[in-house]
Structures are given as C-alpha cells and as structure tokens.
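As structure tokens, the structure follows; a few thoughts come after it.
Here the complex is missing a single protein chain, while all its other protein chains stay put.
Every chain is named by a letter (A and B) in the order it is written, and numbering of its residues begins at 1.
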Amino acid sequence: MTVLGQIVLLTGKDLRIELRTRQTVGLVITLGLLIVTVLGLGLAPEGKLGGYAAPAVLWVAYLFGGVLIFEKTMDKERRDGAMAGLMMAPIDRGVIFLAKLLSNLALLGFLAVVIALFAIVLFGLDLSAAPGGFAGVMAMSLLGFAAVGTLFSALTSSTRLSGGLLAMLVFPIAIPLVIASTSVLNRLFASKPAAGDDGTFLTALGVLVAFDVVFLVVSWLIFEVVLEP
Amino acid sequence: MSVVLAASDTAKAPPPTRSLPAVQALEISKRIDGRPILQDVCIDIAKGRYVALLGANGAGKTTLMKLLSMLAPPSGGQLHLFGQRVTREGSPKLRARIGLIGHQPMLYGDLTARENLLLFGRLYGVSDVADRAEALLKRVDLAGRADDPVKAYSRGMTQRASIARALMHGPDLLLADEPFSGLDAPSNQMLEELLAELHRDGKTIVLAHHDIEQSLRVAEQAVVLRRGRVVVDRPTRQLDRETTLAEMTGQA
Partner (left out) sequence: MRMRVTLYWLATAAAFAGGVALLILYTPRERTMGVIQKVFYVHLPSAICMLLCGLLVFVASIGYLGSRRMWWDDLAAAAARVAILLGAIVLMTGMLWGHIAWWGRMRWWYFTPKLTFSLLLFLLYLVYVMIRPAVESPQRRAVVAAVYGVIAFLDVPLVWLSARLIPDPLHPVNEGMAAPMKMTLLYWFVPVGLMVAGLIVARFRLNRAVRERADALAGSAGGDA
C-alpha cells in the first residue's frame, strides 16, 4: 500500500468515526457559538463587529475549538489502545502524523466556516472586501496551528490534566499566527492603506508562511520520536 | 481451518535449515521513571516454539511483552527478533511479522468489528482482506455481530474481536498477553484450539496467562519471571503447578 493510500485510509477512518458519532463537531460548534455570542455582545453590543475586534473574536473561537478538536481526535486513538495498534502496523510513523493532521484540518476548516457564518449573520461581519483573502489567510493560519496542535495532542493525551495542558502548550506558540493574520486581514479590509504598509504586509505574510513551513516539518519530525502507545 | 490462519502472503516462507531464533534477548533491562521493571533478562525462543510466560502481578510480564512488540525500547541490553536487532522504532518489515493481543483491545470502539479488521488488514497490506476478515470473524464466533460497533460488545466479544485483529496479518510471532481474560468457557476452549492450530502451522507463540495449569498444559517451554528477573526457563514437562508457584513467589 502506498503512503498516500495509508494516509487516505487513516484520515478516512477518522472522518467516518466523526460522521457516525458527530461528537466532536457538535461540541466544538456549540463552544464556538457561545464564544462568538459572548464576545460579540461584549465588544459590539450594537451588533457590528469590525476593525481589530472581528479577527480577535474569530481567533478566540478557533483557538479554543481547535484545542478541543485536537484533544478529541487523539482521544479516539488512545481509548482502547488503538494507537498501539497503529504503532505496531508496518507503516511509517510520519504517516500517522500526516493522517491525523488532515483529519484535524478537515474538522478545523468546518468549524472555521460555520463560526465565520455565525459572525456574519449575528454581528454583521463584513467580508465582502476580500472574501478570498480572508479564506486564504485563515487557511494558512489554521494549517500551522493544526500542525503544532496535532503534535502536542499526541504528547498530552496520555497524561492526566490533558485538556488545560494542551491549551497552555499551544496558545503561546500560536501567538505569531494571531498577530500576523490580524495584521494581514486589517490591511486587506482597510479602505485606503496607509503609506509604508507594504513592508508590514509582507512581513506578516512571511510570518504566516514561515510558521507553516517550520512547524509542519518540525512537528512531523518530532512526532515520530515522541509517539508512545 | 489452517487456511484461515496462514495469511496468503506470509505462508510461502520455507522452513530454513538452521533458522535464527524468533526471540533472542540479551540481558535486556527496562526502567520506568527510575524504577527497574526488568533486569538482565535473557531469553531464547526458537522459531515455532510455544512459550508460556508466567509470573506474579508486577513481575514484568506486560513490560516484557511491550518490549517484544517493539512498542517500547529496552533501557539496556540487546533484543533480536528473527535475527534482526531491534532499534528504537523497529523496522516496519519486522513489525509486520509480529502480532499482539494486549490488555487493551486496540480497536476503534466507534467502528464495527469488520471495519476494524479491514482497516488493520489494509494497513498491513493483506491482499484478500475481505475474505480473511470474514473467515476470522467466523473463527472467533463474531460473524453474527460483525457489523455492530465494537463499543456495543460485551467484554468477551471485544476480546475475541481483538484476537481476530491480532491475527489479521498472519504474524509469525504472536504475543498474547492474558488473551483468555474475559472469555467464557466455550470461548476459552476456542482460543486454546486456535493457539494450538497456529502452533501447528509453525508460528511462534508467547503466552502470558495467569492460569498455571492451562499454561503448562498448552505450552512447550515455560519462562517464569520474578521481580523483573527470569528465574525459570525450562520445558514445561519438567514443571508442575507447585514448583512453578513456588518459583513465582520465591518461596521455594
């Protein structure tokens, strides 16, 4: 079986389990809705999210929702020792990482779309200036976030206290993503860019790209070394 | 029946004239968080041998099984499986020859028994997965419930599904860590026959089991662990229940 086939097999297994139980998605969407509502009411009681507040509200929902996703998908492996079964199989351990990363990205992408729709409907989030740019920036950000989250979820799921611990580990690492993506989005949605913004814009994009590349490679490398049944 | 047990792609290996031992442990030790679990363990298991691993709770049986299944590396010493030195990760080729029935079922509870078998069979590259899964499900008496999710199973049924999973790829070395736990009398009988059949097919079996009499009856060689050390390594016919028990507790 090819490596690609193995990845498809394992990711397909994760998604099939999720489609069957709908546990993770239900939980995560509910949490995201709560966060958007609470923060939205606090920041924009008149019902209009804009400026720096809009990406921040989305990011809080994505960060907490993401951590919950990473935790739940890895929990499925730990329960009943399925991870030991995968580790004994004659497949490269990088395959286990990539498959899990894809599953997490699929769920995270779904969460991102649903939460953005909530924000548009409830708080008049206006993406019409650059919908494609918004999607692209968020996709890039969530890719790096999922890479780090997948790695750390494999580490913490075998310890007690896994939930809070995972958030503690992933949030500080994800800070550059939040700042850089917010910066890019503000530039994309600004009506008239200020002078000297181009440098900032490129730096922010560079941070996003560098984060993705560095942490995809490093997480993939480290995952093999630290995986335990 | 033995057609079921020998996977088509592994059955072709001819018996070598002077074959390397299936398991060769040279003074392996294992420390977990500074605690010595295994110390200076030396074992030789020839290919095709049926070995009973005995020991009181906490003697290190499960840890030894973990090392043999390459799920954890030894802290010291050398471990060779089928003549190959085991490294930290173990090579995929070597992993494909080993099967483990462990304390945990190693199955996805949300998937059905059949889906689990197909998944693991495909990961091992088994060629006729569907037929093989069907045959194994029949063999462990799960054919009727094969399409129910595993989490709806009783303990005994889960255990039987786990046995089927471990045999999906026709391993040359089967590590069975308390495989009889949770099984009722008919299933116990079924598993005993199944293991005997694998043995006849030339597979190497390491069985850790708390029932001393049954262990001594079914296996050819007995290894007794006490506090992480091998205290007995002898053919089972030279042992009886009382001596074994005395060796396990150290009150000879």
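Some notes on this structure:
In this section, a residue touches a chain if its C-beta (ideal position, glycine included) is under 8 Å from a C-beta of that chain, and two chains touch if they have at least 3 such contacts.
This is a predicted model, so every value here is computed, not measured.
Touching the chain that is not shown, out of B:36, B:156 or B:182: B:36 (per the contact rule at the top).
Across A:24, A:104 or A:156, the residue that sits in touch with the chain not pictured is A:156.
Counting the whole complex, the residues of subunit A in touch with the unshown chain are 148, 151-152, 155-156, 158-161, 164-165, 168-169, 172-173, 175-176, 179-180, 183, 200, 203-204, 206-207, 210-211, 214-215, 218-219, 222, 225-226, 228. Within the complete assembly, residues 32-37, 58, 227-228 of subunit B touch the chain that is not shown.
The rule is simple: only the chains that are shown with their structure count from here on.
Averaging C-alpha coordinates per chain places the centre of subunit A 39 Å away from that of subunit B. Interface of subunit A with subunit B (complex): residues 1, 6, 9-10, 13, 16-17, 20-21, 76, 79-82, 84-93, 224, 228-229.
Listing the residues of subunit B that touch subunit A in their complex gives 66, 69-72, 89, 92-93, 95-96, 98-100, 102-111, 115, 119-120, 122-125, 149-150, 165.
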